[in-house]
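One structure, pasted below without further comment.
Every protein chain but one is kept in place in this view of the complex.
Up next, subunit A:
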Amino acid sequence: MADPTIKLLLIGPSSSGKTALLLRYVEDIFDTDNATATIGVDFKVKKLSVKGKPHRILLFDTAGQERFRTLTSSYYRNAQGVLLVEKFAPPNAIKCLVGSKLDKSTSSRIVKTEEGRTLAERFGASFYEVSSKTRENVKEPFVDTVTRIVETPELMNGGVGVRRAAATPAAVVTLNQKMLVKKSGCC
């Protein structure tokens, strides 16, 4: 059996540090000019063990689409968890609010710790303050979100892609590589 797969999204305003956080968490790099680092890849995969069981985490970045507010509704589909800096999120998904750039001086911080906590409470989200630069708290929001997803059976049924269709079992056709090459046999 393949490891359970979990789809997590990163959402938030442009330049809030989403891509930096993703790269620090998955590849443990921090590049001040990392804007191009995610070009070409739809999502990053991270293996994570939750309660001793391996899970495959698919981490989706916005591909810069938040900049012109052109994130598609399809981006949000079937997401089981969101790391967010804004209120927009799929209704059932587990949410986690992340305050970024913790290393920067307190005076330049846009979101104060208390405000962040209050906001997170309002959305039923957990709250972490992180620094991709110094690595501080980078893993926690991911691990916490995945753990909460794993503990929510409705979110785990069927995994990515079939969750929404759970209303009608087996409605989704899986297109896998094996089926691609099948040639037509006439009659």
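Keep this in mind: contacts are C-beta pairs under 8 Å (C-beta built on N, C-alpha and C of every residue); 3 or more make two chains touch, one makes a residue touch a chain; residues count from 1.
Just so we're on the same page, contacts and distances are computed from a predicted model.
*Asks:* Tell me the UniProt name of the left-out chain, picking from "DnaJ domain-containing protein", "FAD/NAD(P)-binding domain-containing protein", "Chaperone protein dnaK" or "serine C-palmitoyltransferase".
*Replies:* "FAD/NAD(P)-binding domain-containing protein"
*Asks:* Please pick, from A:Leu23, A:Ala63 or A:Leu155, the residue that touches the omitted chain in the full complex.
*Replies:* Going through A:Leu23, A:Ala63 or A:Leu155 one by one, A:Ala63 is the residue touching the chain not shown.
*Asks:* Just checking the interface: what residues of subunit A touch the absent partner chain?
*Replies:* Against the missing chain, subunit A presents residues 14, 36, 38-42, 44-45, 63-65, 67-70, 72-75, 77-78, 161-162, 164-165, 167-175, 177, 179-180, 182, 184, 186-187.
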